[in-house]
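Shown here is a partial selection of chains from the complex, left in place.
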């Protein structure tokens, strides 16, 4: 997942890969392996990085997080970075179906496409709200909306299929980081 | 003279837990009371009986004197411990207990009345030959200007009717006097129902040093040494320690002797604290705290005396089990108060729901805590959650252990004073023991270093990823329905 993090007005794209508590973060070309172990409740974690473990408290604040680390508090603006198009899914062969899934559990606040509509990879298929943040879910492939499964006002689980797209043989897919190490 | 078989604790939070533990050690059955919001609190869990009070508002719960006395009677309690705050220093409540035949674990009503009247307490100290800060009796507005010039600026306006930092105003020059006087009277009226205020000389950078006293009903008075409590903010203590660092032996001797003298003059009974300001080689009496104090554990740890148990013994009529010469002081102890306050937002109370707590433990660490997962920090009560107290053979060892303990402490759901404490422990002035009551003013949420910003960015990004990819359990509603179904069946 690519996250746009803003600290003190400085914006950085951070690529987070990993499962459960173990991550590899890529920031400015540098890959940093680390762990974020839950410590107590919803806000307290221990950040294990570079041979040390640092207790942190992280709570949702505004459009991001407030991170308490030692004596300091750091406000970090957070949003999902827009994906970058690539040719990864090119050459898949014959026409294929592609599911668009909810990246997070949340409330569907808008569905800007209609059944049968033709979409480009960046066309938003649904807008989901969670943690008071809204997020566009792109079609992720060019094609035709064959099956639209949600409507505004509906709660969806993380991973729920929002729509199925019928893709022409040479549809342009989205870039996604390759699976690495502990998963990506 | 026998110990009470049952004792009711008219308080909440960590001090209620502390009193329960003392009761267990004395084989007394502890009875708790609780406001609805405190239903899941540790003092409810640990008591033998826990009685629900009608509301969360203090007047309906922990300030509800007549009901508390009635509950004590109903449950067969022969004694009542008021903790600190709430009704602890209320002479009328102490009298109510006495009338009901209930041993009030604290000074009798008349002693509370004398100590609560600060002007009277100052006069008592003066009469004992103990230095007091130049000051006035309660002043009327029309003579305040003249009196202020006699005391000299800067000066403090203080409420005559009560303590706890309420109604205190600093006046740097004559032009600020009238408005400060107005504010102070308003606050004093609101807090204590008594608008009287007095003026007092203000020292620029004094240290706060206080002496723990125990006095029995047979006239025995001993001191348990001093505590240094200069780390304060808005007259609220944040860190306390014993012994006081950098206090010359002769000055310490003069302080503890003065404290015993003041206690005798006041006819003091039970546990109490005589507070002083120390400025260079000079010291001045400021007030008597006629209760057990939040910071009592540092004294317990260097003397080995259980102060709560001593309170109960004295209240039951027993003479002090120690003479002054029996006491020994060993090592150093340090206390950090963990409050639900946001040090990055002017120490405003951080209201909310605690959803997880991991407390420190291990060698040299004692935690007196009232915190629990599920706890709602409400505007009704003091935001103190717990206290971490560390000991060591040296002050340095106690500080190192405090740093370790604060690192282990994780409280989720509200902001706490932990970042402030981590800052304080690392200040050179604190490390050298050369800090005064202005020390905490130096806290300034420092701009994070680039390295801290980098780590915060990593943590926040991973947290964001985690939140987006980790499912939440079904909402409470669903579980509620299930419970409903179960209940329905059990009604059949």
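Order of writing sets the labels: A and B. Residues in every chain begin at 1.
Definition applied: a contact is a pair of C-beta atoms (placed from the backbone, for glycine too) under 8 Å apart; a residue touches a chain by one contact, two chains touch by 3 or more.
Just so you know, these numbers come straight off a predicted model, no measurement behind them.
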item	value
Whole-file subunit formula (labels as shown)	A x2, B x2
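Throughout what follows, only the chains that are shown with their structure count from here on.
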item	value
Parts of subunit A lying in touch with subunit B, wherever the complex brings them together	1, 3, 5, 7-8, 12, 14, 16, 18, 21, 23, 25, 27, 32, 34, 36, 39-45, 47, 49, 54-58, 64-65, 67-74, 76, 78, 80, 103-105, 130-131, 157-158
Residue ranges of subunit B in contact with subunit A within the complex	344, 354-358, 373, 407, 410-413, 415, 419-420, 422-423, 426, 445-446, 448-449, 452-469, 471-472
